[in-house]
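What you see is the complex with one protein chain gone and the rest in place.
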Amino acid sequence: MKKGYIWWWVLPSAILFLGIILVPFITAATYSFRALSFTDSTAQGQFVGLDNYRRLVFDKDFYNAFKVTFLYMIPAVAIQAILGMILGLVMSGAVRRARILVPIMLLPTLLTPVVIGLVGTLTLNPDFGVLGIPLNRSGLIKEAVLGSSTWALPAIILVDTYQWTPFVAVILLSGLLALPKEPYEAAQVDGANPLQTFFRVTMPLLWPYLVVAMLIRVIDAFRIFDIIWVMTRGGPGTTTEAVGIYAYRHMFRYWDMGYGSAMIMVLFLFISIMVEYLYKALTTWQGAGETA
Amino acid sequence: MSNTANALPSASGVQAIADKRATMNTQRLLRWLSYLLTALLVVIFLFPWLWVFTLGFKSRTEILSPQIVWIWTPTLDNLKEVLLVKGYWRLIINSLIVAVSAVGLCIIIGVPAAYAFSRFPIPGKESWFYMILTFRMAPAVILALPLYIIFGRLKLLGTYFSPILAHTTFTLPFVIWLMRSFFEDIPKEIDAAAMTDGYTRFGAFYHAVLPLVKSGIVAVTLFSIIFSWNEFLYGLILTSDATRPVASQIPSLVRPHGTLWGEVCALATVASIPVAVLIFALQRQLVRGLSFGAVKG
Partner (left out) sequence: MAKITVQNLSRQYKSGEIQALRDVSFECQDGEFFCLLGPAGAGKTTTVKLVAGIESPDGGEVLLDDTPVTTTEPWERDVAVAFETYALYPQRTVRENLTFPLQAPGRKDAWPPAERDKRVVEIANLLGIGELLDRFPRQLSGGQRQRVALGRALVRKPKAYLLDEPIAHLDAKLRHRMRGELRRIQINLGITVLYCTPDQLEALSLADHLAVLNEGRIEQMGTPKDVYERPANVFVARFVGDPPMNILDASVDGNELVVPELLRLPAASAVQDLLARNSNGKTVKLGVRPKDLQIVPESSSEAQVKLGVEHVQVMGETSVLTLRTDSVELHAKLATENAPERGSNVGLVIDSASCHFFDPETERRIED
């Protein structure tokens, strides 16, 4: 194999990748140490060292953004895992029907998120929404859901769950279908009841799939933007301002490039730590799906 | 998991018959339950879309009425208004241009790269993959600002180039990651056989291996088109009104007050049809595409 031959295959991708990802990244890195803002005339791009980061550390809204993200992520991922598991189990028992169900169920996952947000907004509308009307009339929720500081975030969680539970279910379903039959036969011979079978046989075997699905969902939780943007724009106030929306506010409303860049760096660090785990999970268990 | 009610062997024949009948009843019950559940799931997952779909064909008063009306005379006014009068059909074209260009570019350069990752010893392979994965999972916001600055300097803002290139930030990693897993499925001996038969490495790739991953390429392409079509942030920031994709425009139509729901729903419906079609075309490959190839469907 002649040396250097490999590059012909990889070079165009490498160039695009470096150009479109690494260059912006480095740009952000350099800007994070400068003060540059279109709305602040004193910030003309001068070098300010760690000022932006220092400001970030003391920014209450920054912590709020993380808080909101976690407040949304934890219940969302938990519910999606449980519901996804139930759905997956149900479908694994009716494989033929599952084949028709899967594309239908994945509509929320694959259709445009802004449209899902639109569906959410309309459904929860207190005046004519399918869910909004009963919620409003029954007196459970006295105000417009999306305008309520208590109920806006749960609404987001609801829509997100609607969007992503099928994803979890489908991953678990394919895992379930790939499981070997022998442990189940052994359990049957041993006289295990369905509950025992589930916890002692299914769960350990399904664990890798569950971990991959949940890791993806956790990291995805930090990417959430479109749904929140359509439904609440981050409001009311900052009650649904997740990390992405918060960053957007400073970057594209206040046009604070320096500060926004510092945010980018911090977020990136955060994400790469989490991806470390996802990467390990994906590559260790790349063989997990290959028993079928 | 599916055989929850198996007939257990029993001593006497009579007992066996009774058991069998009980089993059949339980089985029938379970079957009806699962039919019910299936129907329920279909309703839950289809109903919201259908409802929104119908809103696109209702008049303003019909939409705002607190009664949910099931039978009405559909009107094409919303559709006409939003697509033709306001000219938003252009948005759909924009989405198409951006998606097809970005995906086309990434397929052309990404598939050979994926092959190389599968067949050749590439220095720092692990690091590349790690980077690919990291940027795939990073929030779009992270790159949005720098890309805005850079494209601004290059005077590319408002052209198609900006969103197309921006979309490659998540399309290229996806293509490479997924195609590599498809290539790994093809035994390396096929390459060896073709090469000893007189094909060069590229010839072996093109004539022997590529035909075997055809369905994989189709799946990756369709998935990537879906993701690109659905993308919101880059499409919003890097484009002008003339080049904006439809997904990026829809939220702007939703205002705190006075939103023209009928038109928005009509537009959203039209924007969703291509994706829905693609989803059904991708039935078999859905799981693999969604889970980064970690799980085979």
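Letters A and B name the chains as they come in the text, with residue numbers starting at 1 for each one.
Just so we're on the same page, a contact is a pair of C-beta atoms (placed from the backbone, for glycine too) under 8 Å apart; a residue touches a chain by one contact, two chains touch by 3 or more.
Source: prediction; values computed, not measured.
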Identify the residues of chain B touching the omitted chain, counting contacts across the whole complex.
187, 189-190, 192-201, 203, 207-208, 211-212
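Basically, only the chains that are shown with their structure count from here on.
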Interfacial residue positions of chain A with respect to chain B in the complex:
1, 5-6, 9-10, 12-14, 16-17, 20-21, 23-25, 27-28, 31, 87, 89-90, 92-95, 97, 99, 101-115, 117-119, 121-123, 127-128, 130, 133, 162, 166-167, 170-171, 173-176, 178, 184, 188, 194, 197, 202, 209, 212-213, 216, 219-220, 222-223, 225-226, 229-230, 243-244, 247-248, 251-252, 257, 260-261, 264, 267-268, 271-272, 274-276, 278-279, 282-283, 285-286, 288-290, 292
Chain B to chain A touching residues, read off their complex
1-4, 6, 34, 37-38, 41-42, 45-49, 51-52, 55, 63-66, 68, 105, 108-110, 112-113, 115-117, 120, 122, 129-130, 132-135, 137-150, 165-166, 168-169, 172-173, 176, 181, 201, 226, 229-230, 232-233, 237, 247-248, 250-251, 254, 261, 264-265, 268, 271-272, 275-276, 279-280, 282-283, 286-287, 290-297
